[in-house]
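The other protein chains are all here in position, but one chain of the complex has been omitted.
Order of writing sets the chain letters: A and B. Residues in each chain are counted from 1.
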Amino acid sequence: MRTLKFLLRKEFRQIFRNKSLLPIIFVLPMVQLLIMPLAANFDVKSINLVIVDNDHSTTTDRLIAKIGASGYFDIRATEPSYKKALALIGNERADIILEIPAHFERNLVREGAQKVYLAADAINGIKGSLGSAYLTSVLADFNNEFRLTWVQPQKFNTLATIDIAPVNWFNPLLNYQFYMVPGILVILVTMVGGFIAALNIVKEKEMGTIEQINVTPVKKWQFLAGKLIPFWIIGVFDFTIGLLIARFVYGIVPVGHLAVLYLFLAVYLVALLGFGLLISTYSDNQLQAMFVAFFFIMIFILMSGLFTSVDNMPPWAQVLSRLTPVTYFIDVVRMIVLKGSGLSDIKYQLLIEGAFAIVLNGWAILNYRKTT
Amino acid sequence: MQQFLVFVRKEFYHVFRDKRTLLILFGLPVMQILLFGFALTTEIKNARILIVDEAKDIASQQITNEIAASSYFSIEKSVLSHKDLYTAFREGKVKCALVFPAHFNDDLVHSNKAQVQIIADASDPNSAKTLTNYLSAIINDYQNRLNATAVQPYRIQPETLMLYNPELNGSLNFIPGVIALVLMIVCTTLTSVSIVREKEMGTMEILLVSPFKPLYVILSKAVPYLALSLLNFILILLLSIFLLHVPVRGNIFLLFGESTLFIISCLSLGLLISGVTNSQQTAMMISMMGMMLPTILFTGFLFPLENMPVPLQVISNFIPSRWYYTIVKTIMLKGLGFSTIWKETLILIGMTVLLLFISLKRFKIRLA
Partner (left out) sequence: MSEKAIVCKDLTKEFGDFTAVNKISFEVNTGEIYGFLGANGAGKTTAMRMLCGLSYPTSGEAMVAGFNVYKQQESIKKNIGYMSQKFSLYENLTIRENIEFYGGIYGLSDQQLKSKEDELITTLGLEKEAKKLVGGLPLGWKQKLAFSVAIIHQPKIVFLDEPTGGVDPVTRRQFWDLIYEASAKGITIFVTTHYMDEAEYCGRISIMVDGRIDALDTPANLKQQFSATTMDEVFYALARGAKRSAD
C-alpha cells in the first residue's frame, strides 16, 4: 500500500507538470462542452421555400400568405419558372419548391379539383420529408378554409375526424440540448480517459523508465493501479465540472439521483481506462498507441448512439453497438438525467459495464509482463 | 530528378512498413464508409411502440394492424395501467405509445369524432417529433379511408417529387461529408507527422544541408501523400458507388479536380502544423484530435449549418472541408457542374493558396 502511495505521488506530480497535457485534460473538454451543443442540432427549423406562381390570383395570394404565416417556412423567392426555381435548389438557396399551375383558381372552382406540385431537396431525407409534410398539411388547412368560403358546411357530408392529442414526456419543450449535452459529457470523459491513459504508459515504455520499474519489487497490480487511479480521479473531476456547466450554462438539472449517476461513472471509468491500458500494452511507442486508440474510439463514439440512435441501426450494427462500453453509459446518462431512472432501471447496463471493466482490465493485466 | 524519386520512394516505404499507419490510411476510411453507409442513419426504423387499447374494437384493431405493417414501428406487448406505461418509458423499453380510449369505434361511427393520445419519449426530441408525425400520418390515412366515399368539393391535390434521393436513402447526406472528413484527417495527419518525424530524427537537417533545394524537400514529402490521398479518395469513391449505391451524377473529372484541390489544402495544413511543433506526438494530437471536432461540426454533413448560432456559422466559413462538402454534394448527388460551384471552388483555391503561402514562409524562416 505504501508503494502505491509513492507511485501515485509521482504520477500526480508528473501530470501537473506536463504543460501540454493539462490543457487537454481540463480545458479542451470544457470548450467542447460549450461549443458542441450549440452546433449539434438535428432540428429542422426554417425551411427555405421557393414559389412558382403561374396563377397570380387572389386565392394563390392568400395561400402564399398563409404559408408564410405558418412559421415553418422562409419564403426565399418567387420565380417565374420551375427551371429557375430548380437552380435555387441546385445552389442550396432553397429546400423546397411549390409550383401552382396557371388558372388554378378558375379551374379549382370549375372542375372541383386541382393539382399543385411540390419538389423537395431530399438529400437530407428528414428535412425533405418533414418539409413536404408540413407544406401538405398547410395546404390541407387552406383547402378546408377555401371550402367553407364557397360552400355551406351542411352541403358536404360530415367527415369522421380523429383528434390526435400528442404528449411529450421527459422533455416537454423538445429542447435538443437536453438530449445532446449529457451525451457530449460522456464523450469528453471518454476521450480523456481512453486516449490519455493509453499514452501515459506507452510514454514510460518509450523513455525506458518502465524497465526501471520492472526491475524493482513493485508488483504488477500496484504499477497498474498507480496508473489508473490518477486518471480515474481526473475523469470524475472532469465529469463533475461538466455537470456544473450543464447546470449553469444549459439549465440541465438531473432528474434522477446523482449517486446512481456517479456509481455508473465509477464503473465506466474503470472499463475505459482498462481499454486504454490494453492498447498501451500492445504498443511500443506513443504514435502507435494514438493511431490505434483513435481508430477504436472513433468507432465507439459513432456507434454509441450519441449522434444517431442505436435503434435505427441494422441488426448487425446494433450488435456492434452493444459490444462497445460507451453505448451503455450514453443510454444511462440520458435515462438518469432526463427521465429520473433509478438503480433498478439501469441494473442491466450496470452489470454489462462491470463485465467490460473486468474483462478489459483483466486482459491488460495478463498482457502486461514484468518479465518477457 | 533522380534524387527526388529516391525520396519519394523512401516515403512510400515508411508508410507501407508500418501496420498502424496503414490502419489509419486505409482502415479508417473503410470503417467510416461502412459505418456511415450502413449503420448510422437518422431515419427511424423499428421504433418500439406500446399500444394501450382500451377499446379493442374494429377501428383500433385496424389502426394497430397498419402500425404493425409499417417498417417504422415495432409493437411491444401491450400494457395495462398508466403506471406500467411510465415505468416502461423510464426503463427505456419503448419510445412511444398510442392510447385508444374505450368506445373508440362507437364514437367514430356515431358522433363522427374520436380521440387518441400519442405519448412520445421526448428525451430525444427529434425522434419524438418524427414518430409523432409518422403515427399521425397513419391515423390520418385511416381517417381518410373512412371518408373516402364522402364527397369533397374543391380538392387541392399536392403531388410531391423527392429530388436527388427518391428512395430517401438516409446515408446519402453523410457520404460526401465522410469523404471530406477522412481526406482531411488522414492527409493532414500523415503529412505533418512525417515531416516532424524527420525533424525529430535529425535527418531533416541533413536534407536541408544537402544540395537539394528546400522547396524540393517539401515537394518530396507532399507528392507521396498527394498520391496516397488520391488513392484513398478513389477507394472511398468506389466503396460508395458499389457498396452503398451512391450515384455520381455529375462530371467525374470535375470531381477529381476539386478533390485534388482539397487534398492540396490538407497537405498545406499538414505542413503548417509540422511547422509549429517538434514532437511527433504533438503533431498527431493537433492533426487528429484537434482537427477532428471542428471538421465534424463545421463541415455541415452531420449537423446542418443553418441551425447553428451565427458566430459558429461564421467560423464554419473558415473550414476548407465545409466548402468541399458542398462541392462534392453538388457534383455527385445533384449532377450539376462548374457553373453552380464556381464560387465555392474559388474560395477553396483562395484558402489553399493562403495556407501554402503561410506554411512555406514559416518553413523558410526556420531555415534562416
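We take it that a residue touches a chain if its C-beta (ideal position, glycine included) is under 8 Å from a C-beta of that chain, and two chains touch if they have at least 3 such contacts.
All figures in this text were calculated on a predicted structure; none of them were measured in a lab.
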item	value
Chains in view that touch the one left out, judged over the entire complex	A
Hidden-chain contact residue, picked from the options A:216, A:240, A:344 or A:367	A:216
Omitted-chain contact residue, chosen from A:6, A:221 or A:316	A:6
Residue ranges of subunit A at the interface with the undisplayed chain	2-3, 5-7, 9-10, 13-14, 17-18, 207-209, 211-212, 214-219, 370-372
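What we mean here is this: only the chains that are shown with their structure count from here on.
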item	value
Whole-Å separation of chain centres (CA-atom averages), subunit A against subunit B	13
Complex interface listing, subunit A residues touching subunit B	20, 24, 32, 35-36, 38-43, 45-46, 87, 89-92, 108-109, 112-130, 132-133, 135-136, 139-140, 142-143, 146-147, 150-151, 156-172, 174-176, 178-179, 191, 195, 199, 286-288, 290-292, 294-295, 298-299, 302-303, 307-309, 311-314, 317, 320-321, 331, 334-335, 338-341, 345
Interfacial residue positions of subunit B with respect to subunit A in the complex	20-21, 23-24, 27-28, 31-32, 35-36, 38-48, 89-92, 95, 108-109, 112-130, 132-133, 135-137, 139-140, 142-143, 146-147, 150-166, 168-170, 172-173, 193, 280-282, 284-285, 288-289, 293, 297-298, 302-304, 306-309, 312, 326, 329-330, 333-334, 336, 340-341
